[in-house]
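Missing here is one protein chain; the remaining ones are kept as they sit in the complex.
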Amino acid sequence: MSLLELENLRTFLENNGNIVRAVDGVSFSVEKGETFALLGESGCGKSMTSLSVMRLLPDAGRIVDGDIFFQGSSLLSLPEKGMRDIRGKKIGIIFQEPGLSLNPVLRVRDQIGEVLDRHAHLDREARNKRIVELLDQVGIPDPELRAEDYPFQFSGGMKQRVMIAMALAAEPDVLIADEPTTALDVTIQAQILELLRSLQKKLGMAILLITHDLGVVSEMASRVAVMYAGEIVETASRDAFFARPAHPYSRKLFASLPGREKRGEMLDMIRGVVPPLSREFSGCRFAERCDHAFDLCREVSPIWHDSGGSLVRCHLYADGRPGPVEERKVVAEPVPRPDMPGEILLSVRDLSVHFPIRKGLFKRVAGHVAAVDGVSFSIAEGKTLALVGESGCGKTTLGKAILQLLAPTSGSVNYDGKEITGLGRRSLKKARQGLQIIFQDPYASLNPRMRIREIMEEGMQGMGAGDRNAHILELLEEVGLSEDAQYRYPHEFSGGQRQRIAIARALAVNPRLIVCDEPTSALDVSVQAQILNLLKRLQADHGLSFLFITHNISVVEYLAHEVAVMYLGRIVEKGRAEDVLTAPAHPYTQALLAAVPSIAGRTPRAMARFDLPSPADPPAGCHYHLRCPHSMPQCETRYPEPTRLGESHEVRCHLYGNDTAGTGD
Amino acid sequence: MVVILWTDGLVFLLSGLILAFAVYASRRPHLSLPWRRVGQSRSGMISAVILICFVSIGLLDSFHFRPQIAIDKGKPIYSVEVLSAFDFLVETMRNHTERTYSSPFSAYAFSRETVASDGVQSRIYPRLRYGGADLADPGRERIPDILKRSLVAALEGIGVWALLAAILVFRHSGGKSFPDAASSIFRGETEIPWNAMLGTLLAIFLIAFPAFALSSHYHVFGTDKVGQDVFYLALKSIRTGLVIGTLTTLVMLPFAIFLGIMAGYLGGWLDDVIQYLYTMLNSIPAVLLIAASVLMMQVYIDAHPALFETMAERADLRLLFLCMILGMTSWTGLCRLLRGEALKLREMEYILAAQAFGVSRLRIVTRHILPNVMHIVLISVVMEFSSLVLAEAVLSYVGVGVDPSMISFGTMINSARLEMAREPMVWWPLAAAFVFMFAMVLSANLFADAVRDAFDPRTRVASRRIPPVKDEA
Partner (left out) sequence: MIAYLIRRLLYAVPILVGVNLLTFALFFVVNTPDDMARIQLGIKRVTPDAIHNWKVAHGYDKPLFFNPGESGSNFFTDTIFFEKSVPMFRFEFGRSDDGRDIAQEIESRAGPSLEIALPVFLIGMMTNVSFALMMAFFRATLVDVWGVVMCVAAMSISGLFYIIGGQFLVAKLWHWVPISGFEAGASSLKFVILPVVIGVASGLGSGARWYRTIFLEEIGRDYVRTAKAKGISEIRVLFHHVLRNGLIPILTGAVVVIPSLFMGSLIMESFFGIPGLGSYTLDAINSQDFAIVRSMVFIGSVLYIIGLMLTDISYTLADPRIRLQ
């Protein structure tokens, strides 16, 4: 008897009169003590599956068919009252946004205590002891004191720890973790995943892990189910899945991951977009995007087949067939990578952006947040510099300051030999013609009230109407959109398509350097591959330079020529991508690289301790010393000067300074 | 002689703007899409039908002229009385004034009078001059007469309704046979709830046709103290209410939009000044501000009687001024909302992108910010409408509302409030004001809800709760 078993679960949502088949016949089982990962891209129904298990669907949702068994008894036939005995007591759940999932006006003590009151019935003293014990267990320092705090007094990672403490308070048999680390930085993600693993070892609960991240699956799961368009298309043990993914969709997911080993080639990508779940399907749901689809796929929905190692819903495995014939290695379009150092296009010297903190009776400036604090780097023509760092490190502010969208406090930005800081509106307009920007959120970066044509025309002043027309068509073709897109509005496009439009808009003024501010972090991995390929091709064709701001290391590995690592407003390490990524010198870079969950499985790692300190009040000396495993006395007093490690490799760490005989590892 | 009063001009301007927007929006899906959602709302469309009836009366009542009474040496002489196209339509109601109170549908006066006939003085309830005047024996003939006239008018109403319905079905048949199209409309299979709208229209016709037919022979809502037909007064009040509800916002919108966006987008000292301005205006109790302004206006009007040719022009100017004053006190709320929104939009990435292109501030405001705050403006305009209609009544009661000579719900209530204390009670003027005002405000509220639901992204969450199949099994 499985601990938790879903049997042909179907959950529908009603949306403006349309029926959305969010979960459409899903069956799987979770065994005692294992971690079962449900993997899928956004909108595939994985979260609705987890909410169905808890019977906590949104008001518009409804379970129409199937059943859910916990220890053999049906959850769906329980009355609501009986279900309340299951929630929290037998099945706990944590959500993606710890910041929104805790009640903002209740103390942490009360929120955890509520679970104990409901399920544990302890006396006052035991209750308080248990709360402190739980907080201690999830790694919250000073648990007695912190129990009295409100959620807003915790950082994102700490909030997620509180959520975990709450979910585990009544020692449930199953913990559902619904994208538990998606909203967190990569070093914090590593901490949370480690915590979940150790708690599982200690408490022996089963984890149903919902995620879109292959790396997280690889590190955590014992078994995997891949979900696509409301269905499970493949289930396998972790090892079998990562050794040989069977379903064409699973294989595509692996192929579209960027990474170091794919640097010279185009990424494999999945054509088209995920079909809307409001339509009816006949045949395999993946057929229209599958390279191996044949007539049967479009007509008959495949049943489960054994591929030898995993169960898969694909006609290619019927009757013991071997599956998709060896994937034709997608033509690795050779991308010209001129290794000759080009001319310096943009150079930034000692750039600082400080935001004032106002205090007191007359709101006098009492201090500054040094969002960007004396940053220097340069980008050569046709090259990509990746600016890496966690949220709050100032990388987006830096991007805006380079474009003069924010006035820098001091320092210089030199573009193509001309200083562009402190220019008036008119001269600035001329000077920055060659500089453009692409933003992170494709939904916020296009004005919903303008047609694509109008959006693109915005920058094309001084161009004749005829030229404009031709240019717009040319650009749309270049980014892979059809001609009629120009007369449509942004809401008619998907996230990936919008990002293409944003790229086309930036290209409209023939820029030579584009600041890409996390352009793919809001996109699914298959769509991310499309955008990365596009950017790479544009660079090859037009000799564009990119300042690529990101927190995603595998994207950096895939397309950066140079890397700069930013920590609390300063660049702590920079150099050629090969050097920085293969031989990271700064302990922070090491921790950052090690924290990235890898599909190759878990490796022992140098983890960054604690949270990112507040940029308003960075620690004295080296900002990283509190989290650094190699911290020395001088780290606490003095910010290290840059040290050259190689031709272009530079690091700011006392381990490498002239004054100490430090050694990196 | 055609007279265009100030408020007439503005009403026409507003109608023109709405029409122009409708044409403009119909070709732009992102503008017409939310309106289509309004069109799908049952309660929204039912109230829209009622509102359209009110608005048609109000518009008819806005075509003013002065009838010619004589020609003197080739030069026409015009009456000092300003009439409207609507007055012309309901001329009988307007002219049928009795001496004093009479109850609805009555043929006799409300109170006894001493009448001398044949030298004998007696206190009787005298017959009315117009109400039921053509009946020989009202006691016996009145009810059958009323029923007969209502029935005939109701049938006429059904006839007109059927004609309209047929036209609608015909226009929507689109390839289908006429019966098929009719059944799809009446079974509610169309996107727009035509069946509910037609039902509402039928109900309105079944009330309105008999009411108008009877109004030339009876006083449907009785008469007031000076013998005026209350039904006529209630109908005339509609225009006043509509003018207050719409022109006030029209007057305040430019201020609110301009200042709000400036404060939010440009910030700095301008923001401080604008915030100071609206905090100051907000801090004065609204009634006092309105009262002071209206009194000031009244003093001005009284001091310059020569400026106005007719009483209507004088009353109209006061109405317009009241709209302005109400606008002055109510723009602050919208201004603050818009400031907040502009502050948020200023950080939006598409605005940063526009800045990266070097787009000028003016263009950013007109092309990026303004279109993206218009839904807030629209929602607040429609939400404000009903509260303004209600405010008029209160202000007129206090004595700082419309000109006492102007017919409005407020003046109706004001002059009728003491009548509740009479024995026997005179209830019909209040009842008429209540019924008409309630119908207007309720439909405005329901329509406003539909508009808000369609335009406000936050409220557009499915609120329907579907129980799980096996729940509580």
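Brief remarks on what is shown
For reference, chains read A and B in written order, and residue numbers begin at 1 within each chain.
Assume contacts are C-beta pairs under 8 Å (C-beta built on N, C-alpha and C of every residue); 3 or more make two chains touch, one makes a residue touch a chain.
Since we're looking at a predicted model, the values are computed, not measured.
The missing chain, though absent from the display, is touched by one residue of B:266, B:311 or B:390; that residue is B:390. Of the listed positions A:45, A:66 or A:88, the one in contact with the omitted chain in the full complex is A:88. Considering B:23, B:136, B:303 or B:362, the position touching the chain not shown turns out to be B:303 (whole complex).
Against the chain not shown here, chain B presents residues 276, 279-280, 282-285, 287-289, 291-293, 295-297, 299-300, 303, 386, 390, 393-394, 397-400, 409, 413, 417, 420-421, 430, 434, 437-438, 441-442, 444-446, 449, 458-459, 461, 463-465. One chain is missing from the display, and on chain A it is touched by residues 54, 56, 59, 84-89, 92-93, 95, 97, 100-106, 114-115, 118-119, 150, 152, 163, 166-167, 359-363.
Everything that follows uses one rule, which is that only the chains that are shown with their structure count from here on.
Averaged Cα coordinates give chain A a centre that lies 54 Å from the centre of chain B. The touching residues of chain B, when paired with chain A in their complex, are 29-30, 348-350, 352-359, 367-368, 371-372, 461-473. Within the complex formed with chain B, the residues of chain A that make contact are 14-16, 55, 57-65, 74, 76-77, 79-80, 400, 403, 405, 425, 428-429, 432, 435-437, 439-441, 444-450, 455, 458-459, 489, 491, 502, 505-506, 509.
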